[in-house]
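First comes the structure, then the notes that go with it.
Note that this complex is displayed minus one protein chain, with the remaining chains in position.
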Amino acid sequence: MPGTGYLVERLLQAIVCILGISVIVFAITYLIGDPVHLLLPPEASATDREAFRAAMSLDRPALERYGLFLANALQGDLGQSYRYHLPVLEVVLERFPATLELALAAIVFAIVLGIGSGMLSAVRPGSAWDRMVELVALSGMAAPTFWVGIMLIWLFAVEWQMFPTSGRSGALSLVLPAITLGLYSAAVISRMTRSTLLEALGEDFVRTAVLKGAPQRAILFVHCLKYVLPALVTIVSLQFVLLLAGAVITETVFSWPGVGRLLVQSASGGDYPVVQGITLLLSVAFVLIQLLADLLQFALDPRLRSAT
Amino acid sequence: MRTRFDLQFAFAVVVIALFLVAGVFGGWIAPYDPAQQDLTQTLKPPAWHPDGSLAHLLGTSPLGQDVLSGLLAGARVSLLVALCAVGLSGAFGVVVGLIAGYVGGWLDAVLMRLADIQISIPFILLAIALIGALGPSLANVILVIAITNWVAYAKLVRTETARLRQRDFVRFARVCGTPWPVIFVRHLLPNVMNSVVVLVTLDIGKVIIFESGLSFLGLGVQPPTPSWGGMLADGRKYINIAYWTSLFPGIAIFLVVLCVNFAGNWLRVRTDPKAAP
Partner (left out) sequence: MKSFLQRAAFALAVSVSVAAPLVASAQPSGTLTVALPAEPATLDPHKGNTRYNYLFNSNMFEGLMVRNDKAELVPGIAESHTVSPDGLTYTFTLRKGVRFHDGSPLTAEDVKFSLERATNPATKNPLLNFIKTIDKVEILDANRIALTLKEKDAIFLKKLTFAGWIVPRAYLQQVGEEGFARRPIGTGPFRFVSRSINERIEMQANEQHWGWVPKVRTLVLRTVPEDAVRLGMLQTGEADIVAEMPPPLLDRISAIRGVKTLSHPSGEIYWLVLNIKDGAKESPLLKREVRIALNHAIDRQAIIKNVLRDQAEQIPGVLAPSVSVVDPNFKPYAYDPARARKILADAGYPNGFKIDMYGSVGRYTLDRDINLALANQLKAVGVEVNLNLWDSAKWVSDLPKKYYPMSYQAFGNTIFDPEGLMIFGVHSKAFWSFYRNENVDKLIDESLSITDQNARDAHFQKIDRAMHDDASHIFLWENKILFGIRDRVTWQPRPGDNVYKFWTASVGK
């Protein structure tokens, strides 16, 4: 059956991707250099440092260390954090819910604002409303994330005290970080929705529905969204992954205790197992999400199925 | 509604022109040497404040450097990074996309898998690693952004090329035995260029923000070379007491990127027949 052939092919591709990522991730941390001096105080002697390096197996050749890394990773053991002295998986997974929460909130915000404004624009193309939405969307894509975050904290948390300044402490504290993180995606989704909807509105099946006398709401939501959904699924999945990766800056600005902030601090603290672990997990998540999106599209759009 | 649209576009053109002028001549028109420090004039506010003076229209940095001069001279870095990084990644991406789309088969699969691997790795990490290994400098920043940015071009061009390959005029050229470089340059390239150009204009803004993000993390262009991203990184610590050190570079980045996006949008509307007016 053509269906399973495609599935198998995609899965194999995903596995190859993940292997490639593991090589690059390992090479990167190898390239960043020697964490020994970051993990020891200035008072440590030269002999201490050599002993330390040997005790951490950092003096072994690269290939051997990679092999060990891969073998362990496949068993779910991502090594031990140099700084926390706890398993990397434990350290990262403890932080993961916070990032997931932030990314989900951001994508919900982006979808609601994006699709909503995109639909409004598509329904009245060329109007003042359309122009305004376009301006705001383009602005959202132009503003640097950290700048937006700092300004939001300044206005809404410090001056007007409507939200907490930082940290993860309940639903209210999620608002500003989610807006900061989701703004760019909201803009992209808005533009995407508008253009694909306009394209859909010009298609034959819409004309037919209009001729058949279907109400405008029904046309918009039932017919067009179905047409638009595959493209949206791709965009949203791409944005979601960008969010996971882009959370670094937002988490830093808001002191959000997530994986992104942990990544930056581990990189500057010499905790390379954690850096490796986070990168591997994020990349695998990306590949899986893409796979899921592709499969979803495959299921949704009959045209793709016949192409294989 | 036509007039509204053109006003927006005109505004964008003016800003972009200003950006280009500052980028090329900024170092000369600036009132002060942006790297010149004056520890007795640290963090002076802009001229319209009671403590400010006309000597420093937009205030001074934590080390007494003139903010306005920094803005003018810093445009150069943003312009250079934008042009070079986009140029490099665009060229590379287009070539890869052409090859992948034209040849197809396993080469296509391999190239696209490489592309997927590339975008799976968080940009931040790649930047930290590469710049950590190579050292921060303008050239390395351009290199890092170029290395990570080519994928969008490759994918776009590959899809278009795969479509074009089925078209009659391409098949005809192949049947005639035209060598493939000629087919690439004469038949394929002109037809993909439209989409590529639109992507380029939208990409320039993204790249400028990337550069400022790298500088924000301390991985960007080094002082005394002035850069907007560098000014933002410096001013961040002082945002509670000296907003001007962050606000103005931030506005500069925002305006330039916004206007470049406007221009790109206008171009896309012009060149893509299916888009709404």
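By written order: A and B. Residues from 1 in each chain.
The working rule: a residue touches a chain if its C-beta (ideal position, glycine included) is under 8 Å from a C-beta of that chain, and two chains touch if they have at least 3 such contacts.
This one's a predicted model, so the numbers in the text were calculated from it and none came from an experiment.
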| item | value |
| --- | --- |
| From A:A46, A:L63, A:A171 or A:L211, residue that would touch the chain that is not displayed | A:A46 |
| On chain A, residues whose C-beta touches the chain left out of the figure | 32-35, 37-46, 48-49, 51-52, 55-56, 80-81, 83-87, 91, 94-95, 150, 153, 157-158, 161, 164-168, 252-255, 257, 261-262, 265, 267-271 |
| On chain B, residues whose C-beta touches the chain left out of the figure | 37, 39-40, 42-43, 62-64, 128, 132, 135-136, 217-219, 222-224, 234, 237-242 |
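Please note the rule applied: only the chains that are shown with their structure count from here on.
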| item | value |
| --- | --- |
| Whole-Å gap between the CA centroids of chain A and chain B | 22 |
| Chain A partner contacts - residues on chain B that touch it in the complex | 1, 4-5, 8, 109, 113-114, 116-117, 119-126, 128-130, 132-133, 205, 209, 212-213, 216-217, 232, 236, 239, 246, 250, 253-255, 257-258, 261-262, 265, 274-277 |
| Chain A to chain B touching residues, read off their complex | 13, 16-17, 20-21, 24-25, 28-29, 31-33, 125-128, 131, 134-135, 138-139, 141-147, 150, 154, 195, 198-199, 202, 245, 248-249, 263-264, 267, 275, 279, 282-283, 286-287, 290 |
